[in-house]
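Presented below is the structure to which this report refers.
For this view, one protein chain was removed and the others were kept in their places.
Coming up: chain A.
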Amino acid sequence: MTSISLYSLTLVPPSAITSSIVGQFSGRRQQEIITASGSRIQLYRFDPSAGRLVLITSTEVFGIIRTIKPFRVAGSSKDCVIVGSDSGRIAILEYKTEQTRFVHVHLETFGKTGVRRVVPGQYLAVDPKGRATMIASVEKNKLVYILNRDTNANITISSPLEAHKPRSLLYAVTGLDVGYDNPIFAALEVDYSEADLDPSGQAYREIQKTLTYYQLDLGLNHVVRMWSDIVDRQSNLLMEVPGGADGPSGVLVCTEGYIVYRHMNKAVHRVPIPRRRTPYDDPSRKRIIVCGVMHKMKRDFFFLLQSDEGDLFKVTIDYNVRGVEALKIQYFDTVPVAISLNILKSGFLFAAAEGGSHNFYQFVQLGEESGETEFVSTEYVKGDMSDYPAAYFYPRQPENLSLVHTMDTMNPLIDAKVDNLTGEDAPQIYALAGQGPRSSFRTLRHGLDVTEVVASELPGEPTAVWTAKLAAEDTFDAYIVLSFTNGTLVLSIGETVEEVTDSGFLSSTPTLAVQQVGDDSLVQVYPKGIRHISANKEVNEWEAPLHTMVVAATTNSRQVAVALSTTEVVYFELDEDGQLNEYQDRKEMGASVTSMSVGDVPEGKVRNSFLAVGCDDRTVHIVSLDPENTLESLSVQALTASPTSLRILSMPDSTFVDNSQLLDANSTLYLHIGLYNGVYLRSVLDTITGQLSDTQTQFLGARPVKLFKVMAQDQPAILALSSRSWLAYTKDVNFMVTPLVYEGLEFGDGFSSEQCEVGIVGIEGSNLRIFMINDLSENTKSDTLPLAYTPRRMIRHPNRALFYVIESDNNTLAPDARQELLSTSRKQSDYEDLPAEEFGNPKFTEKWASCIEIVDPLSQEKPARIDLVDNEAAFSVTVCSFAASPRRRDEEEEEEDRKASGEDEESAYLVVGTAKDLSLVPRRCGGGFIHVYKIVDEGRGLEFVHKTEVDDPPVAMTEFQGRLLVGVGQCLRIFDLGMKRLLRKCEYKSRSLNNVVTINVAHNRIIIGDIQQSVTYLVYRHADNKLLPLTDDVVARHTTCVTMLDYETVTGGDKFGNLWVLRCKEQVSRDADEDNGAQLLNARTYLDGAPSRLDMLAHFYVQDIPTSIQKTQLVPGGREVILYTGLQGTIGVLAPFISHEDVDFFQQLETILRNEARPLTGRDHLIYRGSYVPVKSVIDGDLCEMYAMLPVDKKRSIAAELERTVREVERKVAGMRTRYAF
C-alpha cells in the first residue's frame, strides 16, 4: 500500500459567529467586539471615520469555542474574556494591546477533553460585578470559580466549587445582578430522574422546568441551592435584570409565546411576544425569543429581544423600591435572525447573523415616539397566557436602526465548484452560500478589491506615469506627469485636472523619471539629459554626451543615477546648496543596463548607500554609493532572465535583523526584482555588505514584470505589473503577493490627494486610472447574486458558463401556497409582501418552498426561474445527455432535416430530484419525483418534459454512460429516457445502505457515498446488466461529500467535520475490471458487506462540516490540490507534498510547534486534529504558520533545532502556501 502525505491549509477561515461579546478589552475607553467563529477568536474595533468594523486580530486556538463571556474584576479598567471550549479547561484570556494578541491569564483543568454531555463548557455565566463565574454542561455539572485580584492587580482564580445536580438538564444560565451581595446564578433546569423510572410515561408528561438560584457564599466558600420555582415547560432563555442601585434584580424568563419576570419572593409579571399581523400566520407556530441583549444607561435600562422571525422587541420594566410594577413590550425593528446581539455605548448594535452577513447598526432613536402598541403586564395577570387574545403588530421597515456596515460572510456555505469560466490566469470558486431569502450565488476570486476613483480617456497611449509633489513638506501630490512616445504632458491635481504649461518640464520629449528633490525643486530625466527645475522655474540642465542616450534612470529625494547607452552609469548627488553634482567617475557595467534602483533616503541621512543595477546579461549588481567607495561593486547576483525592473524598498517584517540598530527594528531592506519572464523575486539586501540572500520567488504572469513603490493602508508596498496587476505587502507578519481584482495596468505610481489620500495611479491602454486598495486583510473578492431560498446543489451546463441551482426551504410557504391563503382570507387579499431579505419568508410548519434557478455568473443575472408546486422540494440535480433515447433519435432525424447547425448540444436534459410532503423528524415522505427538463434557448431556458415517481426522495444523481444513475433511498437505479417517463433499467439494493447521498463515476466504476455507511465501490457489468459491490469501508462515516482522486482513490468529508482519503486495494480494483467470468457475481460477502475493504490513507479533523470537495489547481503553474468548503464558510486545501525531505521537515516543525505554540484555550493539538479518528498522513499547515507569530528567541531556538535559519524556516512555511494556494 502506497502512502500519501498532505498539508492542510485554511484559505478562508469560517465566518459564522458562535458567540460575540462587547467590552473594553484593550483598556481604552473605546468598546471593542470579540467574536468566536469556529476555532478562531477575533477582535474588532469600530472605525468611525471609515464607518466600518476593523479586524484587529484573529487567533487560531485549535479547539472548538462554544461560548465566550466578558468580565471585569472590581477596580480594573480592562475587560477579560472567559472561554468555554472543548478543552476541559476554563481559559481566561487577556488582550495585550502592545503585542496585538491574546494571552491566557489562567488555564484551569476541570474535566475530560472533548464535547461531552457532562463536561462543563457549554454554558458560561458571569457575576455582573466580576466576582465569580459559573461554567456548566448540558447535564449535571456546574462549576463555580471565584475571581479576584491580588495586590499586584493580577487576576486570581479559586479552585472550583461544585453545584452539580445529577439527572438534570440545563437550558440556560445567567449571573444575577445582586449588587455586592453574595453572587447568585440563575439556571433553567429539568430533572428527569423520575421520568427515567416510570414506564407508564406519566412522570414524563408531568415533567417540570424549574428556575433555580445558586448562591455562592463568599464567606463560607461554597455554593448553595437557594431558591427554586416552577416555570413554563417551554422556557428557553434567561436574561438578567439589573439589580442593586440600578434596578429590581431578578431575571426575564423567555418562553414560547411570552416573557415572564421572575425573582425570589417577588410577584410574577408576564407579557406576550407579539406576532406579525399577516395573512400567512400559522396558528400552530408560537414565537420564541432566540437572543437578546440588556443595555444599561445612566439611569435607565432596557432589553432588546429578538423573536425567531427576526423581530426585535424593546422590553422595559417599571419598578420602585418594592419591586417591579409592570413589564412592557413593544415592537422595535426587524433585523435578520441573530446568534447574538451586542450594544455599544456609543449607540451601535452588532447583530451576528445565523446565516448571511453580520450587520452593524446605529441607533437613530430608541423607539420612544414610534407609536407602536405597547403591551403591559398589568393586563396579563390572571389565568393561562393562552386564554388571552394574541398580541399583534404590523411589521415595517426599520425606523430606529440604520445600517452602518455589513460584514460579508459565506455562512452557511452549501456547495462550491472551482472552474475557470472567465479565462483568467487563475480559476474562480463558484459557491452557494446563505440561508433562506438571504442566500446567494457567489463568485470568488483571489485578489484584493479596489475602488476606482477616476478613469479617464487620454488623447494618446502614454507609456509611463508619475506623480510629484512640489516641495518636500507637501502632503499631497501636485502633478501627474505622463510620458508619451513623442512628448510629455503635465497635469495638475486639484479640484479639476488641468494641463500645466509653465511647469518647467520639457514637453517635446518622452520622460524617463520624475522626482521631487531637495526642498522644493523637481527633476525630469529624459533620453538626452536631466533637467533640474528649482521653485522659481530656473532650469539647470545636464546633457548626455554626444551620440549617447540615457536608457535607465533612478531617483530619490537626494540622489539621481542614470545609465547611458554606452553601458556607463552616471551618478549625481544633491549638495548643501541644492545643486545636483555629478560624481567625477562613471561606472562601466559591461552590459547594457535595463533597470536601476536607488532606495529612499533613510530618515536623518543624506543618502542611500546602495544602487542596484540590472543588466541584460541576466545579472543584478549592487553598487555602493558611500563616499568612501562610491560606485564600487559590492555584489553580483545571477538571474534566470534579464531583470526588467528593480526596487530597493524596506518592508515591515517579523524577522529580526542582526544589525537592527541601523534600521527600524521591524522592517527589513529588500531588493525587489522583476524579470523579463514574468517572475518576481524578493531578496534580502544586507545593509552593510550589500549581499543578497534569502530569495523568494513568485510567477506573476506572461509579461515582463514592472515594479513600483506605492502606499497601501499606511505601509509601503510594491505594485508589480505583469499580465495581471499584483500587490506585494505584509499582512500581520507574513509577506503576501496578491493580484488586484482590476484591469491589467502597464505603468503605475503612488497617488495622494485630498480626495484620495492613499491611492495608486496607473495607465491601461489610453486610460488613466486612479484607484484605492480597500482592505489588505481580505484577500478574496466575492461577487454576490441573491437567490430565493436556501440553495442545495448546483450543476454547470456541459459547455456554457451557466449554472443550474436548486433551492428549497423547509417550513416556508411557497408562492402558490401563499396565493391560496390570500384568496381564502377575504380581508387581506390586497396584502403586500414584505421584503424577504430582512423579514424572511412566511413560515408554515411542514410546508416547503423550492425552485430551480438558472444563474449566469459572467453577466451576474438569472435568466430563468421555475417554482416547484404541490409542496415539492428539490434535493438533487444533474445534467444528462441521454444517449439512445427514442426521443433523441427522432429529434436527431428532425434536426438533420432542418439542417440546423450549432444546435446539436441542445440534447442535454436537466434532471431534478424532488421529494413531496417531506417531514424530517420523524422522517416521512409522500414520495419522490424525478423531473426532466429539456435545456433550450442556449441553456437559458428549461422546458418541462415529464416527471417520474419513485418511492423515496432521490438525493444523488449523475449521468452514467448516456443514462441516468440515481440514488433513491437504499437503492441505486439506472434510468433511461422514455416518452412519458423515465424507464428503470437496472437496480442495486443493499440492506447496509441508508440513503445514497453522493455518486461518482469513472468508466464502469461507480462510487456511492451513504449518509451513514461511508463509501462503496461498485462495478457495472454490461454483460448481465448488473451493479456489483467490490469494496466498502470499515468505518461507518456519515458522508457529506466525496470526490475521486484517481481510479482507486477517493477523498471525502463527513458530518462530524473530518476529511479522509480511502483507497481500494489494487488487486481488487484490477480484478473487478478484468472480471469477465462470474467471480464477483458469486463472490462471498464479507461480514455482511462487500467482499473486500478499503484502506484509509489519510484522516484529518477540520471542525467545520465539509460540504463540497474537489481536486483542482488554484494557482497558475501550481500543482493540484484537494479543495474543500465547510458549512460555516471555511475554504481550505489539502496539498500533496512533493518530496520526503519536506515531509520530514514539516513533521518535525509540527511536533515542535505543538509544544512551543500551545493552543490558547488549552486543547491538545494532536488530540484536537484527531477528535474522531487519529490524524493520519496530514500535517497541519495552520499550526506551522503559527511559527511566524512566535517571539524572536523562540523562533531562533526552533530553527536551531531544525538546523536551519529563521528565515529559511519562514520561507519554507510561506512557500507551501504560495506554491499551492493563496
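The rule is simple: a contact is a pair of C-beta atoms (placed from the backbone, for glycine too) under 8 Å apart; a residue touches a chain by one contact, two chains touch by 3 or more; residues count from 1.
The rule we apply is simple: contacts and distances are computed from a predicted model.
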What name does the UniProt record list for the absent chain among "Exostosin-2", "Splicing factor 3B, subunit 5", "Acyl-[acyl-carrier-protein] hydrolase" or "Serine/threonine-protein phosphatase with EF-hands"?
"Splicing factor 3B, subunit 5"
Of A:288, A:304 or A:681, the residue in touch with the unshown chain
A:288
Kindly state which of the options A:1057, A:1091, A:1159 or A:1181 is in contact with the chain not pictured.
A:1057
Among A:52, A:78, A:116 or A:1158, single out the residue that touches the unshown chain.
A:116
Among the options A:436, A:643, A:1009 or A:1181, which residue touches the chain absent from this view?
A:436
Where the complex has a chain not shown, which of A:139, A:415 or A:872 is the residue touching it?
A:139
Among A:409, A:440, A:812 or A:1108, choose the residue that contacts the chain missing from this document, as touch is defined above.
A:812
Given the full complex, what residues of chain A touch the hidden partner chain?
14, 16, 18, 38, 64-66, 86, 115-118, 121-122, 137-140, 166, 169-171, 190, 192, 195-201, 204, 207, 234, 236-237, 288-291, 308, 337, 339, 354-355, 411-412, 414, 435-436, 790, 809-812, 920-921, 1055-1057, 1103-1105, 1126-1128
